[in-house]
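One protein chain omitted, others in place.
On to chain A.
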Amino acid sequence: MIRQDISRVDAKRRTALHHSKKQFAAPAYKDLEYKHRLNFYIIPPTADITLEQFEQWAIDRLRVLAELEACSFRNKTPAETAAHMKPLLDKYLPLSASTSGSSAVQVERQKDHYSHFILRLAFAGTEDLRRRFSRAEAMLFRIRFQADDARERSAFVDSLSLDWETVGEEEKRGLSEELRASGGGYPKRIEDESYFKVDWEKVPELIEGRKVLLRAGKAYVPGREQLSMVVAEFTQLLDKALELTSRALPRLDEDDRLTPILAHLSQNFTTPDVAYSTNAPLTGADISSRNVDVLSASFPLCMQHLHRSLRRDSHLKHYGRLQYTLFLKGIGLNLEECLIFWRQGFNKITDDTFNKEYRYNVRHAYGDVGGDSNRRGSGYSPFSCQRILTEHPPGPGEAHGCPYRHFSVENLTNLLTAVGVRDSDVLRGVKEDKEKMKYHMACNRVFEYAHKQELKRVKEDGTWGASQLETIVHPNEYFKRSYLLRNLGKKTESSGDGDGDVKMEG
């Protein structure tokens, strides 16, 4: 029964399989034999499983993927991630080598195979979920690929029959200088490395980082980059499959037993990047345009920098405006006040220019204008640290982004000093965090320093629970905590704590 549900969705997909894979796509309604530990998930599952297995397997895989996403968010290195994931993988999604002699080999591989396909259904629905699922799956695949027994790994790669051309000895010698330069000076002796020639589109990440030689559309990929190529292939196939699954999804709606399970699964794919809820503003606080200067003392460094840049230049470039507008929306500044704030901030332009060039965008950010979906969703969510860290790094003359990441150490130190962080231990700690690319650690370090007394107090009297003391991963969370701590004892509390009768100040 379940069998039909899964294979029905994928029936269409089969026709789109890689030509060389067509031979495998013949329907075989029986347990598959898994020859390799690794799997490109090209053939959909066909055997029956129980509803309990369906749900349990999916949940187990989900735990793994969510944790992987969290690792990438915390900027863990691949090695750290692999170490961190090992016990979780052993527990929830073990995969033994073919040579291990374990009797569970086939069962483990079946669970891996099926759970992957179930989550495909759960996450094919929206572009955002598809993107995150594909990223997390690629990470999982990468870890497993690296941990695989060398001989089994190469047998697996051979089975994929990928379109890689080996670079001949003569060509290799002729290009040895360029090949070495592309590899950052390696290998010392060109004979020590083998090269593949592939269409550059197959290895976009190597191209993006200028890690390979590129000639007439062909990338010269050293053997040691095989991993990256296999992962690229994996991602490409998965993305295509997800796209097709999403188009087939509506037909699944008929099954009222699976839909709730799938919906539940996708809702539980929560990560540190959850949209910050704007529904619980600080009651009692004066969140108005005229008070932003005062409030800015509680802003994280990224927003303080934007604020200072705005005050200095009477202007911010586009991503700066976007990042800052959404943050202000998140702290509870309403649309009218926000428009006043920007109008006054851009004090070197005429009303006319402001109305023509900027007003619409602020309104759009609040969901006041724009298409239906924008309005329904009340515009955009404030950016999380992850977004600020990873998307749209600032270019010349731009003030957005994360200072801990996008500033030089010197400029970062200057900015911190300017906002009152002068303790040399803290500054040294920030520098070390930055060097290790632990930007959120640096930010939290500054937060803890700036609120040392207050944090001590709320810890001692137990007014703040563990969840309020977790690492901050969102600028608006930074503001909220900072504001509450700075106003301890005053009549301000976060609404939603059951205290409904908080008076407005003044």
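Here is the rule we go by: contacts are C-beta pairs under 8 Å (C-beta built on N, C-alpha and C of every residue); 3 or more make two chains touch, one makes a residue touch a chain; residues count from 1.
In this section, contacts and distances are computed from a predicted model.
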Check: Which one, "2-oxoisovalerate dehydrogenase subunit alpha", "Vacuolar protein sorting-associated protein 11 homolog", "Superoxide dismutase" or "DNA primase", is the UniProt name for the chain you do not see?
Finding: "DNA primase"
Check: Considering the whole complex, which of A:128, A:163, A:205 or A:432 touches the chain not shown?
Finding: A:205
Item checked: Sole contact to the chain not displayed, among A:284, A:379 or A:475 -> A:379
Notebook entry, point to check: Hey, which of A:87, A:101, A:217 or A:489 is the one touching the hidden chain?
Noted result: A:217
Checklist line | Touching the absent chain when the full complex is considered, from A:101, A:260 or A:396 | finding: A:396
Checklist line | For chain A, the residues touching the chain missing from this view | finding: 19, 178, 180-182, 184-185, 200-201, 204-205, 207-210, 213-218, 246-247, 305, 317-319, 321-322, 350, 352-353, 356-358, 360-361, 364-365, 369-374, 379-380, 392-401, 403, 406-408, 410-411, 415
